[in-house]
Every structure is written in structure tokens, then in C-alpha cells.
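Left out: one protein chain. Kept in place: all the others.
Up next is subunit A:
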Amino acid sequence: MASPGEETVIITHVGKKKKAPSRYWQEQQKEETTDGAVKGTTEPTVVEEKTPKQKKRKLKHDQNKNKKFISGKSDPFPGYAPIPGDRLQKFKRKEKINKPPRQHFKLRKLIVRSEEASEMAQKQAARFDLLLPEEAGFLEGDEGEDTCLVSQEDIANAVDITSGAKHFNLKLSQFGPYRVDYNKTGRHLLIGGRRGHVACIDWQSKHLMCEINVMESVNDVKWLHSESMYAVAQKKWLYIYDSKGIELHCIRKFNDVLRMQFLPYHFLLATASATSFLQYLDVSVGKEVAAINTKTGRLDVMCQNPQNAIIHLGHPNGTVTLWSPNQKEALVKMLCHQGGVRSVAVDKTGTYMVTSGMDKKLKVYDIRAFKPLKSYFLPAGASCLSLSQRGLLSAATGDIVQVYRDVWSSPVTKPYMAHRVRGAVWGLHFCPFEDVLGVGHQDGFTSMLVPGAGEPNFDGLDANPFRSAKQRQEWEVKALLDKIQPELISLNPTELGHVDRATFQQKHEDRVKALGFDPLAKVKFIPKYKKKGRSSAGRVEKRKKQVAHEDQRDIIRKAMEDKKKTDEEQNRKEQKKALLSSQKSALDRFKK
């Protein structure tokens, strides 16, 4: 209240202005005042605030508006700024639940309060979303220019020097083809050559952290939770190295590993082996969590769903199977292709799965509903697939890397970008939080610029590319404390927050299991032993019969009562009918 008053005083001191210069909003506001109500209803994207507290505040605002400043100005934007509906939708967690009846007032109050809180959180997050500093990259061609014909050199020349430096080639023709992995923050790159060459690089500064030759064939490489450790699947065993290239562990329980996936929130390293075993290694304690014999042959196609930590495996018979460490059988088996599955990828939101097969098709599935969405035919077939954080799909066909946009929403006819590398592609990986695609191939490694691939705004507490050593240590401790137990992996990760409405039958079954007997079952009558000859076989039989008869009588009595009740009901109905029909009509006298 104080500040506007001062303002007016200042204005009076300066002297009265004749007329305030008209501003861009003034016309707009006039329009609003003329048909404000209609406009409000026609614009569905703007959401009004409705919580009682805010109502009160709004009232206050209105009062202020009525008061007006001495200068005659009014606030052109009264109240809170509206939040676009799609932003609010982005932060929506749950549908509103039905309120319990009034007699459960405590529960009702609790639910109302928690709903209010979550709504407020949703709004705050949506407001904060508008303030995020970075914008995503893009690539647009001129009139008639195809973006897929733009070469990497052109892009690198067009952008600033630091970004241009992100496109580079490593010519490593001796030990190829190469597998590629970026760590969670996207700062560090790990490449593993088929013939034993493993190197980790701080790829932005081009600083080589370590380079070793394991003197064995390398099937796959994977960073663990931080840039200080990585796993290498070698010819026979699985090895863990640190960032200086020192061998930390040789894990002899994991043999013939072909593909690996790291589940960062569970600290699990999932491996798929040539012996058709899917194994999980808890890297925080170094224990094998589960070993599942999938009985489906050689497993060389693997990916994870980042939203629920389910492992997807592709098989030579065209099926894709979904696995969790808690179940010995596949959770889901999907027949995706006519021939074998060559590659699988799941998007960041856990909604879409993209598969490519020997039948040269590229298919998109909705994995929440397990339904096919789109099917594309690629003449050469895609050997490797990778999805970026913003949903760009890269597919490698021979030595050409193609990048597609919007594969699941609209039918795609031509790629967004394309690039030819010097040898057959072996590994593809989008760098998180950067517009970069790492391609490992026969002749080394190529870092491609793909504008619009990476998430522009990272979360500093989750994965911070600029974190210092101290911050990394702190993050590591916190991440380890928040480590999710492997038992909690399921298809629906929010299931833990739902009310488990067990049926009566289920509860009863559990109870029987816990107790070891059925408490509701009827106890068998065992006649007491009586002396003085009263427990002769005949008498015992008689007593048994008595009890049996008593039980039967109970049942009969109950049935009789029920019958009596229904009869009475029937009688009452008939009487009512009779009463209604007893009112004689004029024609009744002709009845015989």
C-alpha cells in the first residue's frame, strides 16, 4: 500500500501530465472490457486461479482497482499472470479423486488439503517453467532446401566456435568397430573398440582421461553411476575399470556378456549374455541381484525403459520381451517383426518404443497400451537405434546415420538429418543435454551435431554437467541414500503411491497363508470322550448326528425365515394390487 502512495506524491511534485502516452496494452484492455466474459470462455488455454486464498487476494486487488491512483491510472494486468494450460498439464500428477462422504470429515479435510497443496505445487512449477533460461536448438532449411542435405561441416561453420568444436572425428581404424556411451551428465564419453581398445574422454575439452587396451575382444562398454567407473564386457568376463584405467573388478559370475544397461536410480547393471542369461549386478554393494535364464538364445539387442527401469530384449524370432529382476518369466512378450529384431529404443517419457527388424521395417509402439502406432519401411533396414531426450530418432543403415523427427506423432517421409560415416555403424548414442550424437563405427568415432536433440535445461540436483568434484561427491552420497531397491521395479512405477484395495477374498487367502489354517472354516465336531460306557461307538455316532442335525436345523431355520420374508413381501404386493384393483369400474358388473 505504501509504494503506490509514494508514487502519486512524486507525480504531483513533478506536475500534472496532460495525457499519458498510449501504450500497446491499452487498446487490448478496452477490447477485454467490452467482451471480457465471452473472451474468457472462448480461450481455453488460460487457466484462472480459484483457490480461496487467492480469491481473497483478488478481492483486495479489486478494491485497489476501484480506488484508482490519483493519476487516474489503473493496473493494466490485475491479479496473477495466467498460466498456459499446456504447461499446467505438463506438471499434472494425478486426476482428482472423489471426495469421501461428509461423515468422514477428517479424511475429507485431509484430501482437500493435500489436493490444494499439490495444485499449488503444480502452479508454481508451471510458473517456474516459464523462467527456464535455455531454449532448444533447431535447424530450418531455406525455401526448397532440405535439412537432410545440410552437411555437418556447414552446421559446424554456421554455429559458434565452441559448438562447432563439438563436431569431430576420431580416426581409429586399427581397433574398430566401436561401441559408444555417454555418462548421465553428458560430459564424458566412453568408447570401446571391438579389438580391445577402451578410452574415456572428457569430450568437450577433448581431454583424454584414460586409454587402455584390454587385449581381449570388447562387446560393450558402459559408464556406471558416475564418471569414475565404467564396466567393460569382454570376451569372457565382465570387468570394472576406474577412470584411470585401473582394473577394479573382474566379475566371474557374468560371462559372455554382449550388451549392458545401467539403471542409474537402482544402481543396477543389467547384462545380457550370449548364453541367454539376463543378469543384474548391484554396483553399490557388488552383489548379483538376479540371474534370469531367458531361454531365448543369444541376447544382443537390449535397451531400458528410463521411466520404469524395465529391460527390453529383442530376439531373433521377432519378439521383444520386457523383464524385471523380480520375475523369472518375461513380463510382456510382443511380436514386433517378421524377421529378427535388430535394435530397440525407448523414449525418455517411457511412452514409445521404436524397434527395427530384419524385415527392414521400423516400427513405433505405445508401450503403455502395447499397441503399434506407426510402421515405416527402410530400404536398407536400421542396425542401430537411439532416441534423444527431445524425441529425435537416429537410425543407422550401413554407414549412413539418419535422424528422424516426430516419428510417433506424424507420418515421416524423409529424415531430418543424414550423415555418412567412414565405416559400418556399430554404436549410436545421443549425448544428454547436448545437441550431439555420438557414432561409433568401423573407422573410429564421429561426433555429429544434431540441433534440437538435447534437453536444454538440466536439473542441477539430478545431472549437472557443470558440477564440481565436491558437488559430485555430495550427489553421490545422496543418490546412494535414495537408491531404489530392485524389488520396487515394476511396469507402473507409481503403483507404490496407490491404495491397495485388496478384495475380501484376497485378504482371506493371505490370512489363511499366514496362519496356516482357515479361521473361517467350520470346525469339525469331535465328540468328547465320556466315561461309564457313554462313549460307545453307537452313542458317539448319535452325538455326532445330534450336532449335525443341529447345524442342519440352523440352515433350515434360516431358509424358512428367508422364505417367510419373501412370502410376506409377495403377500404385501398382492394385497396392494388387490386394493388397487378393488376399486370397481363401471364395467365390472358385466363380469361373470
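Following the convention adopted for this analysis, a contact is a pair of C-beta atoms (placed from the backbone, for glycine too) under 8 Å apart; a residue touches a chain by one contact, two chains touch by 3 or more; residues count from 1.
As a working rule, contacts and distances are computed from a predicted model.
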Chain excluded from display, named as in UniProt, from "Histidine-containing phosphotransfer protein", "DDB1- and CUL4-associated factor 13", "RBR-type E3 ubiquitin transferase" or "Ribose-phosphate pyrophosphokinase 1": "DDB1- and CUL4-associated factor 13"
Option from A:R108, A:R298, A:R422 or A:K483 whose C-beta touches the chain left out: A:K483
From A:S409, A:T494, A:S536 or A:S581, residue that would touch the chain that is not displayed: A:T494
Omitted-chain contact residue, chosen from A:K235, A:H249, A:K348 or A:R543: A:K348
Subunit A residues touching the omitted chain (full complex): 90-91, 93, 125, 128-129, 132-142, 145, 147, 150, 154-155, 158-160, 162-163, 166, 265, 306-309, 348-350, 433-435, 449, 451, 454-462, 464-466, 468, 470-471, 481-485, 488, 493-497
